[in-house]
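Just below is one structure, and these are the notes that go with it.
Note that one protein chain of the assembly has been removed; the remaining protein chains are unaltered in position.
Read from first to last, the chains carry the letters A and B; within each, the first residue is number 1.
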Amino acid sequence: MPIVQIEGASKRFGPVTAVDKVDLTIERGELFALLGGSGCGKTTLLRLLAGFETPDGGRILIDGQDMAGVPPHRRPVNMMFQSYALFPHMSVADNVAYGLRREGLPKGAIAERVAAALAQVKLADHGSRRPSQLSGGQRQRVALARALVKRPKLLLLDEPLAALDRKLREGTRFELVRLQEELGLTFVMVTHDQEEAMSMSTRLAVMDLGRIKQVGPPHEVYERPRSRFVADFIGIANILPDGNRWLALRPEKIALGVAEPPSAPLPAHRIAGEIVDIAYEGDRSLYRVATERGVLLVSAANVARDGRSFQRNQRVWLAWAADAAQVLDE
Amino acid sequence: MGHARLALAVLAFGYAFLYLPIALVIVYSFNESRLVTVWAGFSTKWWTALLHNEAMLSAAWLSLRIALLSASAAAVIGLAAGYVLARVPAFFGRTLFGSLVIAPMVMPEVVMGISMLLLFVGSERLLGWPPRGFLTIAIAHITFSIAFVAVVVQARLVDFDRSLEEAAMDLGATPWTTFLTVTLPLIAPAVGSGWLLAFTLSLDDLILTQFVSGAQSQTLPMLVYSSVRLGVDPQINVLATVIVALAASALILSGWLTRRRA
Partner (left out) sequence: MRFVIALPFLWLAVFFLLPFALVLAIALGSNAPDLAPPVELGFSLKNFALLFTDDLYVAAWLSSLRIAATATVVTLLLGYPMAYAVARTSARWRPVLLMLVILPFWTSFLIRVYAWIGLLANNGLLEQFLRWTGLAQNPETILGTEWAVQLGIVYAYLPFMVLPLYAALEKLDLGLLEAAADLGAPPVAAFLTITLPLSLPGVVAGCLLVFIPAVGEFVIPDLLGGTGTLMIGKVLWDEFFTNADWPLASAVAICLLVLLVGPIALFQRQQAKSLERK
């Protein structure tokens, strides 16, 4: 049985439909990411799972149980809040112990589990501090420990890395994945950062306007976007007309060359153009190339040390493999 | 849903408690009977009576003059006090200063009343000044109003974006010009509401005034108090109605002004 089954769930706020007849199944042990821009409904969907919002229609089952009418404090899920929502008037240890105290566990057991949870997030000697005395990264780990210590069937993470600075974010990504694998828990994470979703999740769902546009493993969503929206939202895509349908072509799938490539395998997959702009990104550069089919974006690795393999206004040839382009449904 | 209904019940009860007595006072200002506990039909005779009550009108005029003077002086001194509290972190006597500014807010009025009277009596014996009356009442009112202005100003200055002042100084303004052209205009609403608070407190004060007023001067609250001690008086109901109407319109006006600015 899947851990989460969402069947036709909807949620409206006044005239705005935040979540629109969403169907979604999440399997046990997954690290599932809900990805989308602001206002796409991903946070509302997460809050529906936590029980902070009640759906206007549809059903939500967690571990096979219908969650209708079950208040947040009785759900077998815990959440790591975007703001962390650490209780400012309690010590770190008391914050982590809070959920266990509500279960009425004996004092000794609580102390043991709190210590273990704090050790797990490498804050073993910070138990007596106040949240205000911690750094941003430490607070994030307290919030994680506080949610994990309850051993939820499902851990919800609302933008878990958004409040961290860039350096810290990279390390924390791996940390979260490691914890998730070690504990064998199901994580559902909301993020607006596609890189974060791609690098961490086992599967992800791209949302827009309250609907799920596509669900799948990161590589599949990236390589085989079904809609123009998904192709555009995840990574960069050149959208080319092809008869009465559209093709998505990733910039790194296009080879850039000075000489005309051989005409085999197919002439449709090569085109001449002129470089109009170059964005140097260190490891690679992004070129805007004007062709008869419009301006195409091409990404190429900077193999040569001086990094200036191509110049502006240079005439170039573009070519790509027969299976490089993805046909879009819409 | 149950939550919302409970909140509504709480609010209804709380506001009924706050406003029912006032509403009854207003209703009974139009009572024909002299007895405030018996309704004997609609009449405006107490309104006419109040308008011709010379003692009441002159007491009101005195109260108004005292309130204008003491609110304005308290606004200036309170502005200075609030500025110092918010912006001068350390000087000799800073702790004492802080206590002196805040303490009058919560000091029992009878204590302040007797102490100020003793000061005025002592200074009158030593220096022959000040005569008790308008001046002593105003000084007393200024003294306890300073705290209220200072607290409002301090709160505003703590929220204040200091880079605005730094920008002014960076552009060549002296500290004094900076205060006049940047700081003061931005905290003016706080000073204004402090002034209004001091004005109201002065208009309303009975105890302090009773101690320091001397034999000649009678302010409006003193007159009301001596009349109320003898029992209910329909003219007091009329006065209450006028005061409530004035306070309500002042509050609505200030609310409207702040919303318009925002």
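Going forward, a residue touches a chain if its C-beta (ideal position, glycine included) is under 8 Å from a C-beta of that chain, and two chains touch if they have at least 3 such contacts.
Note that the structure is a prediction, hence the values are computed from the model and not measured.
Partners of the chain left out, restricted to shown chains and counted across the full complex, are A, B. Residue-wise, the contact with the chain that is not shown comes from B:Q154, picked out of B:Q154, B:T178 or B:Q218. Looking at B:L68, B:L135, B:L186 or B:I243, the residue that reaches the missing chain in the full complex is B:I243. Interface residues of subunit B with the unshown chain, by the touch rule above, are 7-8, 10-11, 14-15, 17-19, 21-22, 24-25, 28, 36-37, 76-78, 80-81, 83-84, 86, 88, 91, 93, 97-104, 106-112, 114-116, 118-119, 121-122, 139-140, 142-143, 146, 150-151, 154-155, 158-159, 200, 203-204, 206-207, 210-211, 221, 224-225, 228-229, 231-232, 236, 239-240, 243-244, 247-248, 250-252, 255.
If you put the missing chain back, the residues of subunit A touching it would be 50-52, 71-75, 77-79, 81, 83, 85-89, 98-99, 102-103, 146-147, 150.
FYI, only the chains that are shown with their structure count from here on.
Averaging C-alpha coordinates per chain places the centre of subunit A 58 Å away from that of subunit B.
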